[in-house]
Structure formats: structure tokens, C-alpha cells
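A single protein chain has been omitted; all remaining protein chains appear in their positions.
Going in written order, the chains are labelled A, B and C, and every chain counts its residues from 1.
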């Protein structure tokens, strides 16, 4: 099917969803820069954030091209509000156990790695499938991103195993991290109008079909990590529809503060 | 001396300095709302934040009146950047032991109470003296604020004693809090052009002259709390000249985010 | 049996039961459960609105919001005190909350996502709460009834402030109006559910009615709330997100659509969007504050010992 048959607005939403995922997770992981548990990991996480920022830029650039006019990649990162972001809620949560938006506290490396694992376990098969997208620019971005996601998954898996099968404390922390995060993964498997339309047009991927391989990855890794696969019951978030947690507006407030203080400025 | 003899810009700077102190400390203390160590203290701290916001509003309103035009109290709170704020650096620090601007972490009630104590121990004699300001509106604000500051000082002193002379842990935490904060109080005793001019015009108070009573309060309370009065050696901050720590821009980013997202809107 | 008859007679005569009075154990337990649940709701209820204090868009609104959240904490205090008159300690009640054994109002398990949520919580959530609480001002248990009188007065004030906040926003920019409508869309149905399950499915009601703890049924209160709110929404210029909402001249009431009870029970049973965050925050605050409470106790003990020595 020809990509031109897709409504630009569907393609835009789909690309923004993918781009927002990458940007929001990058922003969260950036907060570890300089304060990680060990220098090598500081670098590894920064590296992954760089990959994610790179993905977001390519996706936003493609949206800007489709939209035309004055839009640039930064239009989407800096000039949209929380309800316009289409990332999974999982990715905007602070790197800590459950806590309301304004309650500050220490970050937890276990939560960060568990999240990176859950997300990249999805993105590997997702980018893989998107290499066949009928929208050629997206297929190209997918091919590039796939290599990165494979590395992110390997890195995160190794840490999940190391921490799950480490000390009693690290085991308990990782279990708590997965217990906390797992319900948010339910959002992966829900469908939305723009995803359905993108799938129908051959541009997007039916994520629900990736659930089995994702589940297999999660079960295998958690087993190796001597961790219990927690229930994913509970509230199903709707971040990709623009309904977020209390955390996103704080995250964006920080991300956008300098850019918005100087409307129209070049950097 | 007649207040009209003072340059409006001097008076403006002087009032902004006082108002910024109140607003910035209120903002820090607000972060405890709902997460304090005990419900009564949640309410007590909220009460004090309300007093401080009230003081800031009166001071900013007076600035707006002097400046004329469209300015309102919110102009000063929401539409100035960090380098334009004239608060003491002490008041913008996070409620934690030393930590760089972007390193998030748990708040420390001991730091919050130690700071409230050090600040209100200054503000009681300062507002007392300002009741005689040649600028009548400021004298009126001082009279009102004095009552509040006396309560703040009493509350903070009681907690300093309670925590200093409590458990071993609380003693150590309070000592660490004072060791951390004390050097920042040096800024109280430095003079600035606008303060000198305000003093000369009979509008402001020579803060350096309040050092002895402040010192007496601090020494008496810390003695009762079985705490050592720490050295105030070290870097002398220049917040009142607009040179701040890395923390203020974060604090303001959060304080101003909604207002700035909607320029010109009424609330 | 004599005592029980006297107790019931007092209630039937619309008299008040006071702490020193005899009361059936089940009455005491029901009240402890209800009052403490109410107290916990006030305390947990500080969090959703607390989320916007540091970001309030004007100093006036910041002060109003902070004062309001502070009032909620104050209500928590009155209510814990009222519960304590029934022979239970605040520490015990808090322990029940933090361990998940005690509940709090499920409405606080939804997130506050934009500044207009502050206004909508005042208008609709507090509005629904008042509707629920006004009958409690005539509750048979004296300390609870008196606490509720004070609370209702303050809540009405909060409700007016919330409505006024929204009026101001609706007179503002297009984006401000969008925020209000968005907040109304997210909160409306949750507020209707605040009155509890339909009378046909309600468990505790009958006994509570007999004891003078509950005086009006869930469905009656809900209808009252809808009837009062629709005209306010019209003045405001927002659309309540219910296509079935319309005036029924025969009934003399507004008809409205079906509440999603499954979602309601999900949330009540721990699976709302913020249950874990709310409780996690309270647990962390309690834990982080332990050294402060311990120190205060240790200091008080030292003071007593010193006084004792001085007296000896």
C-alpha cells in the first residue's frame, strides 16, 4: 500500500507517539548524568539517552517535513503541553517507587533499569517490524533505531539479572521496581484510533501482536534474575491519548523552561 | 527625612529584596505541604508560608504602585528571571544538605527548621526597626510582618531545641543542618548600594547593626539545643545583588511555569 | 437491653450520643471506621491539590490554594480527634491507613493534570462532599456532628472559591477554557460516583440509617447534586460530559447516564491511576518523618525528667 494513502494527521500522531516515547525516556535517564552508581554506567546511560534523543529528532523532523511551514523538530519538543504528548505513561514516571508528582525524593537505579528493560523489550520487535513500514522514512528510522534498541535491551537485561540475582537488598529492590512498573506496560497492548489507522495503512505495527515475544523476553530475563513476573493488573494508562500522570507536566516544565523563556530565539 | 527624597529605584530594589526573601522561602516551605513529619507541623508550616506569601504580596504591590503602569504583584513574582531576584541565597537552597541544582533527593526537615530559625531570627529585629521606616507603607508592612515573624521565630526555635536536644540522630542532623547553612548567613551582614541608599534615606535598616542581637538569639537557642554554633566562614553569597546559586532557576522554573505558559491571561 | 433501648430512643428522638455515653460495640466500630476513613480522606486529599501549590499562576491563587489545602489538613485533625473520643489512637488509625487496611475516599486516586483541576475539585469534588456531609451535621454521634458543622462551613467556602476560579478562567483565553473543559471531562463521572453505589446495591445503609449515622440515600444525594450542578455548569459555560443529561419535567429532576461502576470498584480496590502514588507518598512522608517524631518524644521525656529532678 502506498504511504500517500495515509492521512497526514494519522502519520503525525503515530510519529509523535514514537518520538515522544524516545524524548521523555531520554529526559528521565538524563537525570542520572553525573550521579550514577558507577562511572561506566553513567556513560552507558548517557549513550542510550543520546540514541533516544537522536531517534526523537529524526521522528520529529519527519513530522515537521509532513506538516510543512515553520515547524522544526524543536516545535514538537518545546512547544507542546503535556496533554499533547503521546508517550506511554511508563516512560514519564520518576525513577522511584510510587510517589505523587510534587513529592521529591531520591532516584532509584533499579527502577530506571527495570523501565529501560521493559521498554526496550518492546522496542526491539517494534522497530524490527517497522522496518517494513510503507512510509519509507519511518522504515529507515526503524532500521537505525533497531540497532540501538538491541543494545539498550542487552544492557538493561544484564543489569536486571545482575541486580535480581545479586544481594538480598538488590533482589528486593528489583522486585519492587517491577511490581511498581509492570501495570503501566498494559498501555502497550491497548489500541488507539491513530494506531489502528496506521496499521491499516501499512505504516504502523500492531503492537498487540508483539505481546507474545515481549512476554517471552520478560519471563526469560526475570527467571534468570530469580525475579517473580508481577501481575500487570490495575489501571490502564492512556498516555498515548494524551492523558498522563502528574509527573509529565513537571518533566516538561523543566525540559522547556529555557526555550519558552525566549520565544523565537535561535540556539 | 521625607521618603519622597529617595530614588524610586532604590526603594524598588529594597522592597523587592524583602519581597523576594518572603516569596522564595514560602515556595521552599510549600514543598512540605502534605508530606510533613506530622500533621500539626504540616499546618504550621503552611501557615507560615501563607504569612510569607502575604508579605511578598504587600511588598510587590507597593513596588507596583511606585512603578505605575500595568505592573501588579504578579509581574514581580512571575515575570522576572533568576538574576533579577534579590533574595538571600540561604532561602533558595533546597531543604537538604549540600547538593547541586539538578541532583534530586529527599528533603530534610531539620534543614527546613534550621533555615526558618536563622531567617526569622533576623527578621524579628529587622521588621521591628523597619516600623520606623520613613516610607510609611513599608513601616505599615513591617508592623504586620513583625507579628508573623515573632511567631515564626518561636516555632522554629522550639523545633531547633527539640531536635537538637532530642535523639542522637536528630542532634546529628540538626548540627549538620546548621553547619551547612551557617555560612550563607554571612550575606545578611554585607552591604549593598541599594541598602546603603535606603538606610541613608531613612527608609531602610542597617542590617549589620542587627548582627549582635541575631548572634545572641542564635547562641542562646543553639546552647539550649545542645548544638555547637558553627563557623560562618566561607564563600559570601550575593543573592541580593542577583548572583544566586544553581537552585534558584529551578525554583523559579516551577513557580512560574503555568503563568508563563499563558502570557497576559487573568487567573 | 435496657441500655440499647435507651440508646435507640435517644437517637430516634434526634438526641446526640456523647463519648461518655453507653453505645453498642457495632455502633462504635462503624463510627470509628467512618470517621477515620473521613479523616484519612482529608489527609490524602491534600496531595492532589498540593500538586499545584508551587505552580499556582498568581500569588493570590497560590495563597488561596495553600490555605485550602491547609484547611483540609485541619479537617483531618478535627476528625482524628473525633475518632479518638471513641477510644482509638491517631497512631493506630494512621497505621491502618498506611498498611492499606483503612480506606480513604477513592476520588483522590485520580490525578490533577492541569491548573483548572484545582477549580474543578473545589466546585465538583467539594460540592459532592458537602452534599454527602451536610446530613452528617445531624449525625447521632455528637463529636462527629460538631466536627462536620465546622467542616461543612469551610467546604462551602472552598466550593465557592473553586467555582470563582473557573469563572475567571472561562472568561479568559481559549486555552484557559480548554483546560477547564478538560478538567470537567475528567472529574464529572468520578464525582457522581462519590455518592457510592446505587441504593439497590448498597450494603451498610440500612443499619446506618437506623443509627442516625446516615440520613439520606446515595441515589437521593446524587440526584440532588446533579440537579444543583447542571445550572452552575450552564452559567460557567462548560459541557458536562454526559449526552444523556437532560431535564425531566415529569420527575422534576435531571436524568443522567450510567456510571461506570466497574471502573469505580477497580479504583476502590486499589487499581486507580494514583492509588499507589498517594499511599506511597504518605508512607514515605511518615517514614521520613520518623526521626522528627522520635526526637520530639525524646525531648519531651527529657524535659519531664528534668522537671521531676528539679522538683525532687
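Keep this in mind: contacts are C-beta pairs under 8 Å (C-beta built on N, C-alpha and C of every residue); 3 or more make two chains touch, one makes a residue touch a chain.
Since the model is a prediction, treat every value here as computed from it, not as a measurement.
S.K.: Based on the whole assembly, the unshown chain contacts which displayed chains?
M.R.: Across all of the complex, the chain we cannot see touches A, B.
S.K.: Any idea which of A:14, A:60 or A:119 touches the chain not displayed?
M.R.: Answering carefully, the residue with contact to the hidden chain is A:60.
S.K.: Where the complex has a chain not shown, which of B:38, B:71 or B:97 is the residue touching it?
M.R.: Only one listed residue reaches the unshown chain, and that is B:97.
S.K.: In the complete assembly, which of A:131, A:170 or A:238 touches the absent chain?
M.R.: The single option touching the absent chain is A:170.
S.K.: Suppose we count only contacts with the excluded chain; which residues of subunit A make the list?
M.R.: Spelled out for subunit A, the touching residues are 23, 27, 30-31, 33-43, 46-47, 49-50, 53-54, 56-57, 60, 73-74, 77-78, 106-107, 109-110, 161-163, 165-167, 169-170, 173, 254-255, 257-259, 262, 264-267.
S.K.: In the complete complex, the non-displayed chain touches which residues of subunit B?
M.R.: Residues in contact with the chain left out: 82-83, 97-103, 105, 180, 183, 233-235, 237, 243-246, 249, 253.
Just so we're on the same page, only the chains that are shown with their structure count from here on.
S.K.: Report the chain closest to the protein's overall CA mean, measuring from each chain's own CA mean.
M.R.: Of all chains shown, the one whose C-alpha centroid lies nearest the global centroid is C.
S.K.: If you tally C-beta pairs in contact for every chain pair, which pair wins? Let me know.
M.R.: So the chains sharing the most C-beta contacts are B-C.
S.K.: Please compute the C-alpha centroid of subunit A, do the same for subunit C, then give the distance between them in whole Å.
M.R.: Distance between chain centres: 36 Å.
S.K.: Distance-wise, how many Å sit between the C-alpha centres of subunit A and subunit B, to the nearest whole number?
M.R.: Each chain's C-alpha centroid was found; their separation is 41 Å.
S.K.: Where in subunit C do residues touch at least two different other chains?
M.R.: 47, 50, 53-55, 281, 284-285
S.K.: Spell out, as numbers or ranges, the residues of subunit B touching 2 or more other chains.
M.R.: 31, 34-35, 106-107, 254, 257, in rising order.
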